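Data block below; observations after.
One protein chain is absent from this view; the other protein chains keep their places.
Chain lettering (A, B and C) follows the sequence in which the chains are written, and residue indices restart at 1 in each chain.
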Amino acid sequence: MSAGWTREQMAARAAQDIPDGSYVNLGIGIPELVAKFVPEGREFIYHTENGMLGMGPPPSEDERDLDLMNAGKKYVTALPGAAYFHHADSFSMIRGGHIDVCVLGTMQVAANGDIANWSTGEPGAIPAVGGAMDLVQGVKNIYVITQHTTKTGEPKLVERCSYPLTGLGVVSRIYTDLAVVDVTARGFRVIELAPGVTFEEVERKTGAPIMPAE
Amino acid sequence: MSAGWTREQMAARAAQDIPDGSYVNLGIGIPELVAKFVPEGREFIYHTENGMLGMGPPPSEDERDLDLMNAGKKYVTALPGAAYFHHADSFSMIRGGHIDVCVLGTMQVAANGDIANWSTGEPGAIPAVGGAMDLVQGVKNIYVITQHTTKTGEPKLVERCSYPLTGLGVVSRIYTDLAVVDVTARGFRVIELAPGVTFEEVERKTGAPIMPAE
Amino acid sequence: MIDKRCPSVAEAVADIPDGATVMVGGFGASGSPIELIHALIDHGARDLTVINNNTGNGEVGLAALIGNGQVCKMICSFPRSSQSKVFPELYKQGRIELELVPQGTLAERIRAAGAGIPAFYTPTTVGTVLAEGKEVREFDGRPYVMEPWLQADFALVKCEMADPVGNLTYNKTARNFSPLMCMAARTTIVQARKLVPAGGIDPEHVVTPGIFVNRIVEVTDPVHEDLLIAAGRSYP
Partner (left out) sequence: MIDKRCPSVAEAVADIPDGATVMVGGFGASGSPIELIHALIDHGARDLTVINNNTGNGEVGLAALIGNGQVCKMICSFPRSSQSKVFPELYKQGRIELELVPQGTLAERIRAAGAGIPAFYTPTTVGTVLAEGKEVREFDGRPYVMEPWLQADFALVKCEMADPVGNLTYNKTARNFSPLMCMAARTTIVQARKLVPAGGIDPEHVVTPGIFVNRIVEVTDPVHEDLLIAAGRSYP
């Protein structure tokens, strides 16, 4: 069994698909790594839900401003050309279709593009949704970065999500440690395999029918 | 027949009823004169629909800024503490009930508080509504300043408006050249007569039942 | 670096097709993007639906665009003024359509388009002829009218300062509808009195964030409608 792509490689692979000049919102976790792998000659402008465009990398200890954080509540910086705005304007950018790409982590993605990444639905668990449902409905292209399976080996790419949905039919592309997978009108289709990974391995670890690359 | 109040006196009388610190929007015409008669010891903050709070008096020729005008498209000034904002924020102030008083001119006011001040409804006339319908629905207190009758002697205070309505049941007080009139649950009631004007004259010139001052 | 600058007003408007819906910033003369409008006259696109608070004044700017026969429909709140002759004449001849929208509803419908809100409820126009044919619904016992968003293909906007990323500031009450129109149009074209480098506008002072802007043309000494009219000018 191959190791497939690392977290960094998954992020780098996703970055390849984002055009120059895109307005990008990165989810917490592996998606955040995309910012480290912007291809040569391209520039992305980062949006954070809590009211900023032009977000830059984390600050050094002494340039830290306690009032300058991202939606993950981590300290960040502002690049030249940045802008601050309030939450209604920030989500107008999201809901109004002004953000080009959102890269999200997930618990499950279904073959019809449904995504479940906000709640396990366990009784007693405290539900917390944040901006996830706004992002999946509003952003033009929803990309997902995720391990192909859970830690216990369960597929995360499934026929139907068993967890409560975040949004219906919204995901267009998935970057896993094993492959790049498109959500097509006829279901999952591999468009690229990680080095050393076979289509059969991907198929075995996917919880829904999946088509090979053409 | 008495001369009643002049335009200036009507405006000054209206100004008496506006509490200190009020946020005020003044319509075009006689209402604009209210700003000249702010009672001693009071301050009003003027809102103009086209995006400004803290509007000041007209500028001298050499302090004129072509980009600083009011909703009547007249040049104005900005007082210390002024703020500029866009049209959606400006009408949020109106629709959201943040403006305390709006003083408007009118063609007709009805005994139930209906107002008609935007269109004669003549066929072929070009309709133009501006912010009138937003103001009458949104501002907390709608005051009207108007001559008691038209130039041809027709009553402007009527049982039912014959012109197309601007808003229903919104006017609370009317300042005419003859009297100050409240719109009550039981119809018009005079609360003050202009010097030398009799209740009978007011009654004769009003197109609906009207009650005398108590 | 991302750079949305465009070399001329002519190039900035060159792809506006016949039949487009075009939002035009400004309230009366204040904030009217005269140079962009005149470029649109030179360009010649026809059958335009134009959204503006008014219908222009004199025979320059928006009034000239209408007078040149390029506009088939106006969506506005106040289509007449002491100095507007062009629209009223065409309207009386039945040669131009009018959708009359109260000013606050016009602003909110434009914002809604930019914010991805397809419809909302407002108390404005309840019980009036302007509510005829519209859905009325009660909330907490008070009636409200449902209004749809108002989208556009293009917005033409005048601003004070711009950076190459598209961040904008405005001058005083010339701001009016422009920030909303930037949000609502598929392609937003801006004329800026002053172009500054990225970082030249304090991020706290940005009124329109660059995400809402597609093209920026520097017009350092813009003409003002009021002065053109006072000088008796017409266009073309």
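Keep this in mind: a residue touches a chain if its C-beta (ideal position, glycine included) is under 8 Å from a C-beta of that chain, and two chains touch if they have at least 3 such contacts.
Only a predicted model underlies this, so the values are computations on that prediction, with no experimental measurement involved.
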Sort by label and list the shown chains the missing chain touches.
A, B, C
Tell me which stretches of chain B touch the chain missing from the display.
21, 23, 43, 45, 47, 52-54, 78-85, 88-89, 91-99, 138
I need the residue numbers on chain C that touch the omitted chain, in ascending order.
108, 112, 115-123, 139-140, 142, 144, 148, 169-172, 203-205, 207
Contacts from chain A to the absent chain lie at residues 48-52, 65-71, 73, 78, 84-88, 90-91, 94-95, 124, 126-134, 137-138, 164-168
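The definition used in the following text is that only the chains that are shown with their structure count from here on.
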Rounded to the nearest whole Å, what is the centre-to-centre distance of chain B and chain C, using the mean of the C-alpha atoms as each centre?
29
Residues touching two or more other chains, restricted to chain B: which are they?
none
Among the residues of chain C, which are close enough to touch at least two other chains?
111
